[in-house]
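Complex shown without one protein chain; remaining protein chains in place.
What follows is chain A.
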Amino acid sequence: MSRPERQNTPQNYYDDKEARKYNSSSRIIDIQSEITERALELLALEPGRRALILDIGCGSGLSGEAIEEAGHAWIGCDISKDMLVVAAEKESEGGDVLQRDMGQGLPFRAACFDGAVSISALQWLCYEDSKAQSATARLMRFFASLYTVLRRGARAALQFYPENSEQVLLITQAATRVGFQGGLVVDYPNSSKAKKYYLCLSFEHSYRVPQALGREEGGRALTSVGVTERERVKPRGRKKGGKREQVKSREWVLAKKEKQRQKGLNVREDSKYTARKRKDRL
């Protein structure tokens, strides 16, 4: 199955016909609402309190409906007019939509939103539609604007479908370069169908991403990755024979941390746990 992102621009792919088909598929409705519920959980909002959520790439409003069901108000933006028309037809009580390409940056005042989600949209930014606008420039513009429109203490949970590990790196690096703390949560890493990537972002220096779901014992430990500590380091290629490179030695990690400290980066203190293999938790 070839990816739509490879074939077309999002506004052409999500035309009127596709928008209506998308919005009425019960399979898609179920999946999108499940992902949205998980994204909201990852935001760790104050319990029992209605919040104002930004929904980036809101499409026909399926994610918005789940946000509303969770008791929140939302403002959504999307590049596809046809998807938005379907969203607007729902006359939602708690939601509102506008047309904007997130790669142009988000058109909002500073510190307006209690949280942001993006469901199945972010990978589109990795594909270049115009020679004048590189993927990196668009991602940087997007994340820089996201950084400003969130209120203090707010977080973002962005679920996306990367085509390869380069895209994961492109996206996570852009997020950390604008100043976000955070990393990836990969739910159900061992299931080709249920596997989902969430980029979880926060302003807090001490932020640690939540635990991923569905990690089976013995599975690869890299399901919950701190961007600052792991993803920023370019992943080494696999050695011939398909084996992954050895886990980094304690000396290597200590030296690396010292270097980062000298650069003025915020690095965790060394302890007896530094560079120890983490237990695979269930």
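As a convention for this text, contacts are C-beta pairs under 8 Å (C-beta built on N, C-alpha and C of every residue); 3 or more make two chains touch, one makes a residue touch a chain; residues count from 1.
One rule holds in what follows: contacts and distances are computed from a predicted model.
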Legend entry - From "Synovial sarcoma, X breakpoint 2 interacting protein a", "tRNA methyltransferase 112 homolog", "Eukaryotic translation elongation factor 1 epsilon-1" or "Transferase domain-containing protein", the hidden chain's UniProt protein name: "tRNA methyltransferase 112 homolog"
Legend entry - Contact residue for the chain not shown (choose from A:3, A:21, A:81 or A:208): A:81
Legend entry - Option from A:21, A:50 or A:208 whose C-beta touches the chain left out: A:50
Inset, instruction - Could you tell me which of A:108, A:124, A:160 or A:197 touches the chain that is not displayed? - result: A:108
Legend entry - Touch list for chain A against the chain that is not drawn: 49-52, 73, 75, 77, 79, 81, 84-85, 88, 93, 96-101, 104-105, 107-109, 111-113, 130, 132-133, 141, 145, 149, 151
